[in-house]
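Omission of a single protein chain aside, the complex is shown with its protein chains in their original locations.
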Amino acid sequence: MITRTLASLAAELNGDVVGDDSIVIRGVAGIREALPGDITFIANSRYDAYLEETRASAVICSREPRRASVPLLNVDNPYLAFQRIVRIFRPDLYRPAPGVHPSAWVAADARLEPDVSVGAQCVVESGARIGARAVLMPGCYVGHGVTIGEETYLYPRVTVREECVIGARCILHPGVVIGSDGFGFAFDQGRYHKVPQVGNVVIGDDVEIGANTTVDRATTHCTQIGSGTKIDNLVQIGHNVIIGKHCIIVAQVGISGSTELEDFVTLGGQAGLVGHIRIGKGSMVGAKSGVSKGVPPDTVVSGYPAVSHGLWKRLTALIQRLPQLFQRTRELEERVAKLERQGAEERVP
Amino acid sequence: MITRTLASLAAELNGDVVGDDSIVIRGVAGIREALPGDITFIANSRYDAYLEETRASAVICSREPRRASVPLLNVDNPYLAFQRIVRIFRPDLYRPAPGVHPSAWVAADARLEPDVSVGAQCVVESGARIGARAVLMPGCYVGHGVTIGEETYLYPRVTVREECVIGARCILHPGVVIGSDGFGFAFDQGRYHKVPQVGNVVIGDDVEIGANTTVDRATTHCTQIGSGTKIDNLVQIGHNVIIGKHCIIVAQVGISGSTELEDFVTLGGQAGLVGHIRIGKGSMVGAKSGVSKGVPPDTVVSGYPAVSHGLWKRLTALIQRLPQLFQRTRELEERVAKLERQGAEERVP
Partner (left out) sequence: MITRTLASLAAELNGDVVGDDSIVIRGVAGIREALPGDITFIANSRYDAYLEETRASAVICSREPRRASVPLLNVDNPYLAFQRIVRIFRPDLYRPAPGVHPSAWVAADARLEPDVSVGAQCVVESGARIGARAVLMPGCYVGHGVTIGEETYLYPRVTVREECVIGARCILHPGVVIGSDGFGFAFDQGRYHKVPQVGNVVIGDDVEIGANTTVDRATTHCTQIGSGTKIDNLVQIGHNVIIGKHCIIVAQVGISGSTELEDFVTLGGQAGLVGHIRIGKGSMVGAKSGVSKGVPPDTVVSGYPAVSHGLWKRLTALIQRLPQLFQRTRELEERVAKLERQGAEERVP
């Protein structure tokens, strides 16, 4: 069992203890489930209410003064500190050992760098190259000429089709599909003709892609995902899409062909982006929004069709007041009719 | 071939026959496709119109009086009776025999209870425990320390990651992913840092999960799905979500992290729920709704942002009358301007 004093954790995290720093921490948990011996955290002031109830032995929180009976570990970024604490108390126990499982099929001319792990029933096709210390969990398919960077981790049943390139330290969750054909058809003589999709997908370093997400290969050239970008589950990324660095794409988003995201863009869950537009650096798209034209940098948009987030909030509030507006208009019509009758009466005599 | 008289079916289903109960039934089909010898059903009065056209030899329906030339089998719950009839005429022919396929890899210390079936190319990791009569169809991955309950059925290519717990008599359809990492990142110094997701997923008994649906493991503690809950295809369930018993979650719904559903909640297709909210017992969320705050029990909400279903219907009707409202306002402005001019003229002299 891993144990640490609160004082030693504070030293590691550049934090300050308020309370007894000699207590011994043996684990990490959420504030509602923590037990004595655990350290927990508050990253969001709405959880302050749990501070008095928690059974945790210590709580990581921001440097704002708080009243608490439990020892506090004050840090600049509580969520980041929590991330580090989890790595201390919960090491990755299940990382497979290097080596190729006897049931895996690896082409004779595939190149495996040192300490690669290829799990049961994986297939690695001709010309593929797997970087040092990369992990392929069971049932992954790595196509012809694919490149996978160092320490990249493929969970079970990931498919990477031919010629795609994945950087270093990426994480692909179960069921991810990289390099499926883009959706392109030419209509002629009453039917659709498939346009071959002969480009590829190029993914930078430190990219994470969620379970069952799909990334289509380009028609020609490449679909791109920049380094540091994090993508959630069940997201659809169309052909020739270009995604910048350090973007956040929440679950079930759909991005149509040839659209570009600059760096540090955030897309809320279930948002949809039409093709051939550009979302500027640092912009955010609200959940469930439908974006039908480009968005300038550092802008927050919501709704469908998407407008500025402030306007969208105002419009949705006004829509909820439509019953009153119709009523006010009805009353105005009656009052104006009455005024018109009075004017007519006055003028008649 | 399985055959039954209508009288014997009536006895089994506690139903009453109107018409000839000696006829022989040899199969079951939908009302439009049924052929002579088949029994069919009407669960929805909108299908009453097919009663005269159907070629079926008998029709299951509710106890309300109906005029029909075909024999009727009147029951309390026609859809339930249909369910039982299907089980009679169409037994499960394709259930794999117990045993471990020679191409499957099962860790030496995994524990398989009696009569488990492990299909071709399955992987069962160390410490996993598979309950009696459970079925793993080909290509399933069961991670370290996973528990799978009795008679649970995993269709091909299901992934259950380490330490997750699945109850008895569950059904997981092809491509389901249980226990993928939650989507959590701490932002620091211009980049996102992964927060390890070290909790698990705990699923009750009699839960069904649709094809390619994803259920993320908790950051710490557990993501929970209560007994009797039924989930459709391509649904996303975020980390630390808690779902009660006997909920219905239709296709392509997304539930963000830490949100809770009490028992008997229904979520319509493509609905999205923000994180950290609670949906009360027995409540319903309309298709495509976006729920951004908690919902009390026994409430029906729709729209985005979601409001009461009645209000939403009224608002959408009023929105469709906006062209007239703008026109009425324009006319009011003209009439008021005219009144103002008349008043001014009358006052001028």
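Going by the order they are written in, the chains are A and B; count residues from 1 in each one.
In this text, a residue touches a chain if its C-beta (ideal position, glycine included) is under 8 Å from a C-beta of that chain, and two chains touch if they have at least 3 such contacts.
Keep in mind that what you see is a predicted model, and the values were worked out from it rather than measured.
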Touch criterion as defined above, residue of B:Val86, B:Ala107 or B:Ala132 at the omitted chain: B:Val86
Contact partner of the left-out chain, one of A:Arg32, A:Arg90, A:Arg111 or A:His221: A:His221
Residue among B:Gly19, B:Pro156 or B:Pro297 touching the omitted chain: B:Pro156
Candidate in contact with the missing chain, chosen from B:Gly19, B:Gly37, B:Pro98 or B:Pro138: B:Pro138
Missing-partner contacts on subunit B, residue numbers: 28-30, 32-33, 46, 77, 79-80, 82-83, 86-87, 90, 92-94, 101, 103, 119-121, 137-139, 155-157, 171, 173-175, 206, 208, 210-212, 228, 230, 232-234, 246, 248, 250-252, 269-270, 287-288, 316, 319-320, 322-323, 325-326, 329, 332-333, 336, 339-340, 343, 346
Positions on subunit A contacted by the hidden chain, ascending: 103, 105, 121, 123, 125, 139, 141, 143-144, 157, 159, 161-162, 175, 177, 180-181, 183, 185-188, 190-196, 198, 212, 214, 216, 218-221, 234, 236, 238, 240, 252, 254, 256, 270, 272, 274, 276, 290, 304-305, 307, 311, 314-315, 318-319, 321, 325, 328-329, 332, 335-336, 339, 342-343, 346
